[in-house]
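Once you've had a glance at the structure underneath, I'll fire off some questions.
Missing here: one protein chain of the complex. Every other protein chain is in place.
== subunit A ==
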Amino acid sequence: MAKVDFAVPELKEYPEIPALKMDAMAHSSPFKSKPEFQGPLGFPGELVENWQQQAIAKMGDLLGKYRSLRVYLDACVKCGACTDKCHYYLGTHDPKNMPVARQDLMRKVYRRYFTLAGRLFPQLVGAQDLTEDVLSDWYSYYHQCSQCRRCSVFCPYGIDTAEISMAAREIMDSIGVGQKYCNEIIAKVYRIGNNLGLPGPALIDTLEGLEEDVYDDTGVQVRYPIDKAGVDILLVTPSADFFAEPHVDGLIGYGKVFHEAGVSWTFSSYASEAANFGMFIGSYDNMRRLSQRIREAAIKLGVKRIVFGECGHAWRVAYNFLNTLAGPWDFLDPRYPVPQHICEFTHELIQQGKLNLDKSQNDDKVLTFHDSCNVARASRMGNYPGGQFDIPRAIIRATCNHFYDMDEETIRDRTFCCGGGGGLLTDDLMELRVKGALPRMEALNNVMREKGVTHMAAICAICKSQFTKVLPYYGMNMDQIVSVHQLVSNAIVLTPRDDDQDDDDDSDD
């Protein structure tokens, strides 16, 4: 843990709506992008000269394209229902982190340039010019929104702050004011194929190592193939699954599930990233370019199905937009959904009794489940509403003897963000991340005390990394966060195949 230069919030038994602290987080602002990251995304390298004009023009363009944005900016009646729903407000006490205030940062500019009353009598309707100060506020506070959409659940008009913050980031990118973390990563996907920048040979080396590990552990040769043409399934997973813990323990689990299902599958080094940061920056063009890589890989490898690994926002993009971004998928097997979530795949096998699971292998843990915001509130699993809540829990219950949910107010569609979503999982925002994790940490702490919970499972790479980093700030251990497919991996009883012995000989060569 790094040196702490801010106060870590105290965990309380009951959530508290904090007293306001004006500008408590005005200093929080992520590193700006650089020309070499901006260029490949199609954005100006630095602040353009007539930035104000261009920003207004871009806003007009977005208002024309996205009817929802105009409705959201028009519809707010200042009822206050959203004010205490944002984890960043609850953790930082800064009133500008109330969703309504965050929206107002754009709303006042919208009113000034796009409404009659705002053009004529700006002071009367809270309209304001897009000044340098306003732009700086935008940059700071639109990077204090993880686009988790919890506030929209409580808004009587369904105003989606995430969409406003995406639009704000797109406007800023269009005038050359980008965020380093997101834009460097997108540029890296274009260059190398994934967020981490893992080239093909590193992926192969990593996967070969995992095959050895699994064989050493189980005596069964489970394969982790990459760039294998003519197989049934292309698995697209966040690159953190190759690289980090506990992500990789989940990835090991995916391979074991495929092994037991008896299906042929592969990763792709070209489409070695499920994440799509184009969504975080609100850029349709970049979202599309990133998605197209998956299409190209699927065609090249001649697969019949596409399955996504544990990644929250990737699943939102895939579930909602994959067809419009990269379809039509008429070359895939029509008997399967496009795409499918790994949890759906595993759950189906469990229901069919095709997985032999020994729950006692997870008896050293008492589990709870963190609903990741983009899965919970922006997508679905299975074939009925709410499947995205039930299916991961059903997998945990099938693989573990001890499971307890956290407080109902903090799970399912009311789940709290981990504090690091929406393109904020970067060290330069550590104060925001730690403070924003407060509501989730409180709920976890309570279920640990009341039910003896020891571990929290998640199905999102960002959530897993964020918790690994912030749990220690709250006096907990980094390894208390686990992957759902890590639990599957622990419990699954593998079926040896005839070729296990041969493969062992091969790997000894």
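To be clear about the criterion, a residue touches a chain if its C-beta (ideal position, glycine included) is under 8 Å from a C-beta of that chain, and two chains touch if they have at least 3 such contacts; residues count from 1.
Everything that follows uses one rule, which is that contacts and distances are computed from a predicted model.
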Hidden subunit of the complex - UniProt protein name among "Acyl-CoA dehydrogenase", "ABC-type glycerol-3-phosphate transport system permease component", "Sulfurtransferase" or "Betaine--homocysteine S-methyltransferase": "Sulfurtransferase"
Contact residue for the chain not shown (choose from A:Asp133, A:Asp285, A:Asp333 or A:Asp427): A:Asp427
Option touching the unshown chain, where A:Gly60, A:Pro156, A:Gly209 or A:Gly452 are the choices: A:Gly209
Omitted-chain contact residue, chosen from A:Ala461, A:Ile481 or A:Leu494: A:Ala461
Which of A:Pro201, A:Gly262, A:Pro334 or A:Gly353 contacts the chain that the document leaves out: A:Pro201
Touch criterion as defined above, residue of A:Trp138, A:Phe243, A:Phe345 or A:Phe389 at the omitted chain: A:Phe243
On subunit A, residues whose C-beta touches the chain left out of the figure: 1-2, 31, 181, 184-185, 188, 194-199, 201-202, 205-206, 209-210, 213, 238-240, 242-245, 247-248, 275, 311, 425, 427-428, 461-462, 464-465, 469, 478
